[in-house]
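A single protein chain has been omitted; all remaining protein chains appear in their positions.
Presenting chain A:
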Amino acid sequence: MANLRQTPLTCSGHTRPVVFLSFSDITPHGYFLISASKDGKPMLRQGDTGDWIGTFEGHKGAVWGAALNRDATKAATGAADFTAKVWDAVSGEELQNFSHKHIVKSVDFSRDSNYLLTGSQEKVLRIFDLNKPEEEPKTFSGHTASIKTAVFKQDGKQFISASDDKTVRVWDVVSGSEIHKMELPSMPSSLELFHDGSILVVTYGNFTSFWDANKYEMLREFEAPTQINSASLHPEKSMFVSGGEDFKMYKFDYQTGGEIESFKGHFGPVHCVRFSPDGELYASGSEDGTLRLWQTTVGKTYGLWKCINPDENMANSDANAAVNAEA
């Protein structure tokens, strides 16, 4: 059966490239999305509609990393102004500011929202206790090049970092030391820890690789037709999506690695892709300054997408009423 045409929701508002995005968990108010952009103004959006909720103002440089805590009550951002900031996601107020000695590339909350993990171009990772912000952070050194991304493991006792030194390393928080190191053939472009903590998604070159997050063995590795900047695994492990330098969004079968479909839409390289917590849509951020929300199951009624009486003859045309969400 011919695939229905996918009409993504296009969210504009950023004036410079979108370099990172992150979803919260599902909360009683739905789920939320935060986007980091070189324009220095991270934005909070409603996750299923793309509606702009607010912009966090305060950073004086490009924002490279952004995260929401589980219930989306707090946001964290890391920027080229050498600071990481924690914000109240409900009021938009800046709560805490942590100075670093170089550009902050990545931020992540622990599951209990008590700690903030930051990775910077100083090649050092830090963990701040958000209940004792005056205290010196724990530092973790070892990487020989800038940190790209860092994420807490589920229990918050360990974390994983990816760096331009072509390694992904696992660290123990309490001892402060590196527990494991995975060498890659080229610089990792993205890192994602699957929601149940079992799988690590690492992209490098044209490859998307999946690793056992506890044994650190590679489970699968698939090649795409282009350099991949980011990939995300569907919550049910049926498929994964990725995007990169050829501006297209790819969807692959997780079991076979076969390409299911691909979508054009962005006008620039895709920098980040993430599945929503319910797997019904995935978001992409691009060099063109927009975020796009794509339906996982095209034709399904969800969020702003409505299926209008699909005619047998019209299977290939606008069987969906899709709406452009613009900030």
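We adopt the following convention: contacts are C-beta pairs under 8 Å (C-beta built on N, C-alpha and C of every residue); 3 or more make two chains touch, one makes a residue touch a chain; residues count from 1.
What we mean here is this: contacts and distances are computed from a predicted model.
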Can you pick, from "ER membrane protein complex subunit 1", "GPI-anchor transamidase", "Glycine cleavage system H protein" or "Guanine nucleotide-binding protein subunit gamma", the UniProt protein name of the chain not displayed? "Guanine nucleotide-binding protein subunit gamma"
Give the residue, chosen from A:G50, A:P188, A:G265 or A:G289, that touches the chain omitted from the document. A:G50
Could you pull out which residues of chain A are in touch with the chain that's been left out? 46, 49-52, 304, 323-327
